[in-house]
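I have a structure I would like to understand better, so I am pasting it below and will then ask my questions one at a time.
Only a single protein chain was left out; the remaining protein chains are all shown in position.
Lettered A, B and C in written order, each chain numbered from 1.
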Amino acid sequence: MKKLITKEQVIPLIQNGHTVMVGGFGLTGAPLTLIEMLGDSPVKELTVISNNLGEPGKGLGKLLVQKKIKKAIGSFFTSNIDAVKASQAGELEVELLPQGTMAEAIRAGGAGVGAIYIKASVDTLLSEEKEMRVIGDSKYVFQEALKADVAIIKAYKCDTLGNLIYRKSARNFNPPMATAAKVVIAEVEEIVEVGQLTPDEIVTPHLYVNYVVLHRKEGA
Amino acid sequence: MKKLITKEQVIPLIQNGHTVMVGGFGLTGAPLTLIEMLGDSPVKELTVISNNLGEPGKGLGKLLVQKKIKKAIGSFFTSNIDAVKASQAGELEVELLPQGTMAEAIRAGGAGVGAIYIKASVDTLLSEEKEMRVIGDSKYVFQEALKADVAIIKAYKCDTLGNLIYRKSARNFNPPMATAAKVVIAEVEEIVEVGQLTPDEIVTPHLYVNYVVLHRKEGA
Amino acid sequence: MNVKQIIASTVAKHLNEGEIVNLGIGIPTLVTDYLHDDSSIYIHSENGILGVAPVPEEQEPDFDLVNAGKIPVGINEGASFFDSADSFAMIRGGHVDVAVIGALEVDEKGRIANWSVPGKNVLGVGGAMDLVEGVGRVIIATTHTTKDGLPKIVEHAHYPLTSQRSVDLIITELATFRVKEQQLILSELAEGVTIEEVKRKTTAKFIIELTESIEEISVS
Partner (left out) sequence: MNVKQIIASTVAKHLNEGEIVNLGIGIPTLVTDYLHDDSSIYIHSENGILGVAPVPEEQEPDFDLVNAGKIPVGINEGASFFDSADSFAMIRGGHVDVAVIGALEVDEKGRIANWSVPGKNVLGVGGAMDLVEGVGRVIIATTHTTKDGLPKIVEHAHYPLTSQRSVDLIITELATFRVKEQQLILSELAEGVTIEEVKRKTTAKFIIELTESIEEISVS
């Protein structure tokens, strides 16, 4: 399979200062093998777009304690005490977005939509410095689309063309992120022959996927 | 099945002056049975949001010659000579949108996004009266979300809860329209027991679907 | 029943058959325990599930199938999986009927604060703002007082508001308040609880309009 690459090929794809989208909701659907590979890379000063920052020492939590993350854009970092500490110490810049605004801004980034208007956070402290606009009879917050240099995502299976399917609620942010980065690397549990995934079953068509790595089972 | 209704129950749902989204790309994936039912209804002065207006005497083309359509919002009406004539005679108001802008504005309507910024049609005659904005280094057109009173759509199968799947390229505008109207009526070819459609297979979850009618095969 | 169970079971009584209900983290997730087996209430989880059910007892927990609290769950027949962008499109677009969420505080206009504590770096907002702006009815499920015994239903919120929107129902282990025209109305008392106790533990002004059946309990 042409798109299948190794750790040695992954590392140079993500460079100092890059903006990286990382799939997953907590650890569910997070590309743990790819994150592990980044942990072994000298890369630093990353801006990470991800709903959470893993757990202490797990997932993105690992890159955080390695001080590879300069800024995090997401919706909920409170569950990782290391993120709270890093933020308090001024070592981590945080941009908080309502979870739905974040998901939709990523989708917009992938869909060539420049910006969107969303009601969530209107007239709250979270958006006090943001632009508002009345459309119809409601007030909305202006939100620019989110894009990234690289997206690392987790899927269940891919076929040899790079079409992806996901497993249960491990889908979460992975499909929209697969559309919103210049380079998309998918970690998958299994590779099947093209034709094994039906046209109705495919969630992320192959045109979105640049590279694939195989998920390494824990302890394996 | 609780959501399954008859022609007599469909007709009062669509009232004079309503905005109605109608699925389909040409006649492919168009809800022909539901359109037929509207043809037998006294309803008039409809605003129709649909990519096309059927063909002469077929699909929405039928409602057009019955003069039930006051205004059409869509991307390509040229293929129905009756639409061209009605427009020239001043009997049909037309609002043209690029096909992708239309699809995305419908999705935005269903997703609670107030408006979107799109590049298509920037600095062209089509958007000379529209608001523009520079975001990043590109120019975009402001497009409000599209919503409707009623959406009539065509699906392939539904289960007894109202979950829908579509057949091949008959999917087209149907799923986004299923999200963007106060009342959604789906015409389906087959009803299966709940559980027959898998969680990964369902394209339109049942929370979007208010009513279902059975597709009547031509000549049947 | 403990305090959390009292709250969750009261919430369950306030849900109507056929409703699509999103359950927040914490006490709200317990609500599924109090729905009867043939209930037509469907639980939406913002990480991408419609049709959440308790994990079947004989089944191993599946960490690819978790709720918004990242706890393994099961699914009903007719359930479906979707990505985070589509999930919040459901919420934001008004397709979810009810949200049951927690709160740090509720002010006397029925507005909630549940995301930020002043003086601390704000590191989490999650999906609460999206839910409060988007869904049909908002039900707050919270203990009546903080761990330190301080009132949570207060005249003015000390914490930043989640939205300007007033919620619809506030359910604690002591009482249920309806919110009508930005006014709190005490409508139910838990067994053995007196109006005086509620008054003592609530600093927000409220009107008393007990529903008959519950009033009987409270005076018995």
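As a working rule, contacts are C-beta pairs under 8 Å (C-beta built on N, C-alpha and C of every residue); 3 or more make two chains touch, one makes a residue touch a chain.
These figures come from a predicted structure and were not determined experimentally.
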For the chain not depicted, the shown chains it touches: A, B
Given B:V22, B:I35, B:V48 or B:L97, the one touching the chain that is not displayed: B:L97
Hidden partner chain, touching residue among B:K119, B:K157 or B:R216: B:K119
Positions on chain B contacted by the hidden chain, ascending: 25-29, 51, 75-79, 83-84, 87-88, 94, 96-101, 103-104, 106-107, 118-126, 166-176, 203
Absent-chain interface as seen on chain A, which is shown: 107, 109-113, 159-161, 163, 179-180, 194-195, 197, 199-200, 202, 205-208
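Keep this in mind: only the chains that are shown with their structure count from here on.
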Of A-C and B-C, whichever chain pair has more C-beta contact pairs: A-C
Centroid spacing, where centroids are CA-atom means, of chain A and chain B in whole angstrom: 33
Junction residues of chain C - those touching two or more other chains: 81-82, 88-89, 91-92, 133-134
Multi-partner residues of chain B (at least 2 other chains): 111-113, 199-200
